[in-house]
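A single structure is presented below for examination.
A single protein chain has been omitted; all remaining protein chains appear in their positions.
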């Protein structure tokens, strides 16, 4: 049985840890190289004590010269800006790359507006936006995947079928999202200090979150016309999970059942999408630790509006699980290989 | 110094407990009578061990004959339907009543649609809806207060100034609210079992929550025209706090600063309303344990929309604190008497 | 590839759910029958919405006549007393049984003292106490496993090597244990209501918990002399995890390193035991969702005492994971089959 050699760049954060959790049990993968510049030289199990006894991998500096020649796939779980140059070099070596950062998700203009000058503009056209439920064919042919942001995944999956089929109006789409704290990463800061998060709930970066242009550009590209959204992120004092409550105006008279049918039909081949029956709605705990995206629907005929509620695990379908799903497709494996675990409840 | 005798009907739940916490330290109040039918005969400190050594009050059955004659004020913290008849009898004895339940918040039609037949329709016109920041004069003259629901308080306070002054459109007002678990009361159920709530986040009763008609009717009455809203409640795994994120369409070109000024001006006499400076937003932890309502604002000129974010402690400004604020006004005391405590942080 | 048919009695609780999570991914098992009397007739996914789309199993009444004839293994996750008679009938049909309840863990005298009359005393001698690290041989020959309690597992694993080899004194063994709320099951009660548990920490059943005789009897049986312990359980506001801090008096001069070596040596073949290096101690989050038991050690030479700290996931190594480990041994499979997942972090 052929095993692919995998490298994880930025293995000491939460998405890195989650890649390791799944890839260790992936039947066709060996993790042979991991980096974490600020922990270079340490054992991986020193920064992730829960991995003790399972791994003797050592953490390396982030440096192209450290990447072994026999690597087949690189996952980059790095802060934005940190990976672009390096990814260019890796790309040229004909290694498949899945970038979990933001560097290849936006076009040049959007990137400049929200992040600054892009470090390697010419690479942008090579990247495929990695939502497998929308771009399976493109992903299977790609060498470079821009793995979607967590909030955008939770917003685009319920919206795509309705926008693509022209069921909802383009304006006044409101995405009210709530995320667990692991979405903010593992670096200490006062905003993520335990007592500052626990027993509180807040909105943040109102009107100014960098996932806004990602949602707008990607959904616009997918449906072929410009879509604007209002997006508000909130912080929930839980480890994992994003729930997005999405408000749309219907173009036609669609009941809850109608919308459920549209979604069911659109996602009938999608292994990881689960549509709730009428009057049932997602809870982030229904998807915790798994690669599922759950979606619930409510249509208010009187006002001509509908509410879509989606839930994902931000570290899985919102990051590492989707990354592996993309890898599976690139390697022509069944897309659920190694990530077909049930949610952990409670 | 005159002390008023107070009775609490339904003293064994969380709003009852919170009434006790504040009233014990109120300089002009003696709690002389408490009821809790299912715990009748027990000491209050048996159902609330945190009160041990502070009280020798005994819990009585809910029965008009048990209410002492010298009671000046009755707080009813009872399930809907349970209090209406009793309140009628108390009302006739010329005792001031503050009802924390839903029985006197809706007009006959709305009540029927959402709860069933009203037990004493003729009482409805006597009740004043107890948001002191909007109805101080009416409250001071009232004998019966319909103490507002927690979600409606969080929605009406930020909306009232903008709707009253005609700054926002009537349609497409979206209220996305998130509440801590104490809002659901103290009765055990699988939905409120620790492991079912902890580490999850969900929407519930989408499009069907009973606070929808309360918000619509009360804001309509206040501004003098019919307003419809879309309201979605969510459950946050914290004890206390409601954060409401409210999306509105502006009628005119108003910047964030403009809206802040409108709110500041409207609430310039309001002791418990705190408007955040630009680019700062509320966290439920900023109001925990206190009677404050914090409000933050974001205006998006490009889309002509604005976002209002409000935070209250659902058990205080959303229930018992506001009830005491109403009592103070009815008794001609400074409205903050006994409830002017700072939030507890963390 | 031979697949074994498995029945789960009491599938709607947390240990039932955890059996399902692991067994669905077990390569040699089909779950073909599940019961939950109070939910009989419902789909399994109705009581566990996180399983939606993964199962069309229907829940049956608990009744011997409902158990299919081709069942190879029965897991009983039932309240004590509920399973004994039924287990007797199943036992006679030559089906392997793993009982996750308390009915077969104690001898007749202890059972009577702590639970009342035993429903089928004659079955007691057939049951093997299922800690695979201590009784692998006996388990492989058994037809009926008394799957250990969660607290006892966390206490016996660190103590067994030191008591067996006579390194610590028999008296004054103190076990101070802290458990997440899932250990108390899924039935609603005021004690497990979200707001009653969250943001609190308490000791409970001090000196009177039914796991005390289980710890004493089982550790006594294992080492061959009577051992008494002081055991205090506490409730931690988390979903999963038990941490036990165990205080012992040393018989001889043993350093921290010495004790670590003794444990390492004793458990050198044990796949699921992980001994921490000196000055590192377990966190329940290092084992969450996994079948590991982590152990840390501190020896105070001056006082001749040592502290052992153990951590398990109460639903996995403390219940369902260990049950499957026992099943694997009974079926002559590698003991980690289907349960060799990494912890989920965070």
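Brief remarks on what is shown
Think of it as A, B and C in the order they're written, each chain with its own count starting at 1.
Just so we're on the same page, a residue touches a chain if its C-beta (ideal position, glycine included) is under 8 Å from a C-beta of that chain, and two chains touch if they have at least 3 such contacts.
These numbers were taken from a predicted model, which means no experiment stands behind them.
The residue touching the chain not shown here, chosen from A:181, A:229 or A:259, is A:181.
When you scan B:103, B:170, B:239 or B:335 for touch with the missing chain, the hit is B:239.
Contact with the omitted chain, checked across A:90, A:106 or A:197, is made by A:197. Looking at chain A, the residues touching the absent chain are 14, 181-182, 186, 188-190, 192-199, 237-239.
Residues of chain C in touch with the missing chain: 171-172, 174, 176, 178, 180, 195-196, 198-204, 206-207, 228, 230, 232, 234, 236-241, 243, 245, 247, 249, 281-285, 288, 296, 298, 300, 303, 305, 307, 309, 311, 346. Listed by residue number, the positions of chain B touching the unshown chain are 14, 17, 20-21, 24-25, 48-54, 182, 199, 239-240, 274, 276, 280, 283, 285-290, 294, 340-346.
Basically, only the chains that are shown with their structure count from here on.
Computed centre separation for the pair chain A/chain B is 39 angstrom, with centres defined by C-alpha atoms. The geometric centre of chain B is 46 Å away from that of chain C, both derived from CA atoms.
Averaging Cα coordinates per chain places chain A and chain C 36 Å apart. Contact of a single residue of chain A with at least two other chains is seen at positions 199, 239-240, 283, 285-286, 288, 346.
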